[in-house]
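With one protein chain withheld, the remaining protein chains of the complex are depicted in position.
What follows is subunit A.
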């Protein structure tokens, strides 16, 4: 039975359960039920759906692993052709199995003949080609045998899955309907269900983060097996060569990241903050209604478009002033300054929009108190409103900093690709993120240190932004304590 049908049946059972649960208390008569009738309905529906769907999801996730493991065990080393791997053979097995199922469903062969098919009597490759499944080579008896076993196991698996899921749904229905009496506290039961739902949502977010870290750790460890930690963190040269003998020091990249982010923040923080002060304190409501969405449009522009802006407009513009014809500090349009300025422009709406909300949240009573003492508007902003809003503003700035550190596209297009340690902001440099892209998208063997270094770089970046966020939390907490 296809999974869609199974889901539909469980849903229908849930609806029936809902109606049954409601009916049981509304038609019971006599005393007033503990909860509103809908709560009894939801309680039953919940107990039908939750165990059944949970079992379904777990089964769908686990079955492929179990079946794959068993079938892989059936193929012995000798059956693997020259130049091939176990993985390739297994994918053949899966394709043959899927192809046979497809052929049956298209009416090209009966279910019986599909399970009794022999390589000696039929050209399986031809047959499957007719069904629309192309195979790279002729099907060996062993692969066919494995494919048949694969089909068999999946078939039984699906059957049992259907049985288990339906049994759970019906069992839940029976149990929930039975417990539905006038005294049953359905309201509390549903409340508990909602709590678990929310908890599940929160844990998925956390588990995903942990999963991302774990996936990075594996490859990072593999990189450090091939390349020494002390050289990675100790060398000041970044010169990967895919022929081997590369120097993979992180410092030029970290310096580039840091330098570009600092320039971006120097551009974004004052402009964003002043824009926020203007919008929240000085702008008329009509002006604000126009200007705020317009400013936020900046946040919606894809970073690749900012990259084009850096490459085509800002770079040449800076070059005419600081280049050979001007001050002579700049060699080419791509430079730290170009990327930093454009990235700063990108960050303005982050800083301004968040700060604007925070400044608006400062209570009116503080403003009144300051005006009542004869302070001017700007004195009030400088001495009362901004200090009160400071924790939030620091948070906004650090959020912008995290964005700046993680930004890639603008760097690739605006800052060049040369990894170097230089103090001149008009030199081309590159960042950690830009190098992660270039190391992973090259032709390098995935197992070489030149490619695996991307994971070590990613891990370093992750730890850095994590540290920045923890620092931001610390700052915010510290000031909040003082101001509460």
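Note that in this section contacts are C-beta pairs under 8 Å (C-beta built on N, C-alpha and C of every residue); 3 or more make two chains touch, one makes a residue touch a chain; residues count from 1.
We take it that contacts and distances are computed from a predicted model.
Asks: Which name from "Phosphate ABC transporter ATP-binding protein, PhoT family", "Molybdopterin synthase sulfur carrier subunit", "Glycosyl transferase -like protein" or "HypC/HybG/HupF family hydrogenase formation chaperone" does UniProt give the chain that's left off?
Replies: The record for the missing subunit names the protein "Phosphate ABC transporter ATP-binding protein, PhoT family".
Asks: Among A:25, A:388 or A:472, which one is in touch with the chain left out?
Replies: Result: among the candidates, A:388 touches the missing chain.
Asks: For the chain left out of this view, which of A:132, A:211, A:363 or A:467 touches it?
Replies: Touching the chain that is not displayed is residue A:363.
Asks: Residues of subunit A in contact with the chain that isn't shown?
Replies: 363, 365-376, 379, 383-384, 387-388, 482-484
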